[in-house]
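Data first, discussion second: the structure below is written as structure tokens.
A single protein chain has been omitted from the complex, and every remaining protein chain is retained in its original position.
All chains are identified by letter, namely A and B, in their written order; residue positions are counted from 1 within each chain.
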Amino acid sequence: MMPKLTLLILQNMHSSVTQGKKMIFSLAFKNILKSKGRSVTTILLSTITTIFFIAYVGLTEGSRHQLIKNSVEIYTGYAHVNLKGYREDSGYDNLIENAGLIDKILTKDPSISHYAPRFETYTLLSTKEKSVGSLVAGIIPSREKSLSKLQSSLLKGDYLDDSDSNAIYLGSELAKRLKVDVGSEIAMVGSSIDYSIAADLLTVKGIFKTGLFEFDAQSAFVNKSYLDTIMLSDNKASYFTLYFYDNAPIDKATKALQSSLDAEYEAANWKDLLSALVQAMEVDRIFDYISISIFFMVIFFVIMIFSYVNIFTRVREIGLLRALGLTSKDIFMMLFAEILLLATFSVLIGILIGSSVVYYYELHPIVIPGIAETYKDYGIVSDELPMRFDLFTIAWNALTIFVFNLAAIVYPIIKINKFKVVEAMRYV
Amino acid sequence: MKWLLSLFFIVTSLCANEADLIIKKLEKNLRGDYMYAQMKMIVSSKRGKRTVKIESWSKGNKKSFIKILYPKKDKGITFLKIDNQMWQYIPKIERTIKIPPSMMLQSWMGSDFTNDDMVKESSLEEDYRAKLLSKKGNSATLELIPREDAAVVWGKIIIDVDLKNAVPVKETFYDDMMQKVRVMTFSKVEQHGSHIVPMVMELKPLDASKKKNSTKIIFEKINYDAKIDPSYFTKHALKRYSR
Partner (left out) sequence: MFEIAKHLAWLTLWRRKTRSMMVIIMIGLSLGGLLSIQGLYDGMVTHMINTTIRSDSGEISLYAKGYRLEKSLDHRLTPLLHIKKSLSCIEGINAYAIRLQQEGLIATAHKSRGATLKGISLKKEREFGQFDTFVTKGTYSFGKNGKEALIGSGLADKLNLSVGSRVVFTAQDASDEINAISFRISGIFKTANKSLDENAVFVSMEKMERFLSLRESATQIGLRINETDQIAKIQKALQRSFPDIKVLRWDELYPLLIQMQDIMKVFNWVSYAIVFTVAALGIFGVMLVSVLERIREFSIMLAIGTPYIMVRDQIIMEAVFLGIIGYIAGAVLGWLALLYMSTAGVDLRSFEAGLEMYGYSAIMYADIRLYYFLQAFFAVFFATLLSVIWPLRVLKKIKPILIIQGKML
């Protein structure tokens, strides 16, 4: 008998609680619709903030991403396979001795989209007037088209092709230093891998300009199969450069690749290869976040004040509700529900608009003519400023604003709940 | 006390003098005014062994002319060194190239010697101040500290000398932090004309990554007494004597 009664009471309580919950929620909803001015302003505030935040992060991440992408895609590539120790000592002692073997492994790997061997050596390039030490790399021209920007940076003359011999493709600054032009003759003197003298006369077939000043001043390229005859480096390579189908999860991809290689080889990705750049980007990112924190602090206060003011205009109304029997907790839930609805709505709209803006500017970047020239020392190569569309970043950006909204209301609500009912109703 | 000090000074100056004398004798013995030589250079590295046959003509230590005889690929390559300048001629492309400063520290012909080593071949007497560290019978150990203005990278060189023949036995090169960098050993001492010289020289770098590397020079023929045609020490010689 007792249990049945208890059960009945419990059921009743439960339904009234749920009824209560529903009631509070509908109250909140009605409140929002009722005070259109207030609601619209709140929504506007949150939405604009969200859009701004998303766009700002999109722009700054975009420019950083662009910088790295340029540095990686101009020549370095997303990952290398080389002999362990090559990166510390890039002499002939650490070459890949059997390039064919590595080639087989890379061909079979389903995650790799493009790859090619490169042979790099330091030689003397000399004209009748000047001799300059420079890096000369033997590449496979056709495959490099999808692995680097050498062909697309062509400035004058022609890019190399797979059947070339005695043709050299120079960086524009290097050409300036040597005072050569397309068609000029350059003597190349270096050492083959058995340390005998490697020398030949080359004709400048083309000159390129990537915009990366240091690269353009110290690099020259020739066809690998030709260079192999001079350097005796047939079936040998300094390293293999490669792109994955998906270069985004680069650490995972390189790890996977490493497991398919023998212990003497290593797979290194651009984060290792361009570590100084990576660190600089981190610093840049931190600066951006510091700047935007100030902005956030401001927004936080603005939202807080708005909420405060909003709530305080309703003191009497709330007093009345309390007199009718709603508890402090109910009031808190109601106000919280209001802000929850408003915040969710505005953040969602903010995400929609913000993402669209970022997405659009990723595909059609802002162009500021002239910045490439001025910032060339920092590795900026193009005048474009693309934004970067990244769902994860957008999501946490929006979430931050959302949380801000909610946090901002806590203080005002606490304050208001301190009022005694009668006091509230008589509030002036 | 004063007496002890003056004795000390006399002894050290005598030692200094003696060290200088030793070095002088060493240089005179090794260099001579003119020298013609044929030698074999064996370079060992991780990649294996490579042998180069070389012919050289030199006047003092300021001028020298070198011609590569073997392997066939490098045959006819010539080098001319005058004071601090070095030129190279490569018959395959018929070009004479002057070695720029940036290439000075690149290895010479793939060996453990750099272009700079070839150019400097420093006169120990000129560039270093010698001090006698120890002397026992026919051997002595000297410490050479570079003079203030000498353009050498070494912090010091320790030389073990065979006093009887006035030839070095071992030269240890130290960097500026006094860490050993490389060691050159000399052996197979023979008499040629008025000079007694080591016929075998071996240079070993002490760097951990270069464990397998060494360069060995074996003199096959040395002639100190014949006068050398001065035309060998001109830029024309590079091409002319290349064939």
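One rule holds in what follows: contacts are C-beta pairs under 8 Å (C-beta built on N, C-alpha and C of every residue); 3 or more make two chains touch, one makes a residue touch a chain.
Just so it is clear, the model here is predicted, and its values are computed rather than measured.
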(request) Specify the residue from the set A:248, A:263, A:283 or A:324 that touches the hidden chain. (result) A:283
(request) Have a look at A:313, A:327 or A:356 and name the one touching the chain we're not showing. (result) A:313
(request) Kindly note down the residues of chain A that lie in touch with the hidden chain. (result) 276-277, 279-284, 286, 290-291, 294-295, 297-298, 301-302, 304-306, 308-309, 312-313, 371, 374-375, 377-378, 415, 428
(message) Under the stated touch rule, tell me which residues of chain B contact the chain that is not displayed.
(response) 83-86, 99-102, 104-105, 116, 146, 148-155, 173-177, 181
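We adopt the following convention: only the chains that are shown with their structure count from here on.
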(request) Indicate the whole-number Å distance between the mean C-alpha point of chain A and the mean C-alpha point of chain B. (result) 56
(message) Under the stated contact criterion, what part of chain B meets chain A in this complex?
(response) 43, 45-48, 50, 71, 73-74, 77, 88, 90, 92-93, 95, 97-100, 102-103, 106-107, 109-111, 209
(message) Residue numbers of chain A touching chain B in their complex, please.
(response) 85, 89, 92-93, 122, 124, 126, 131-133, 187, 189, 191, 193-197, 199-201
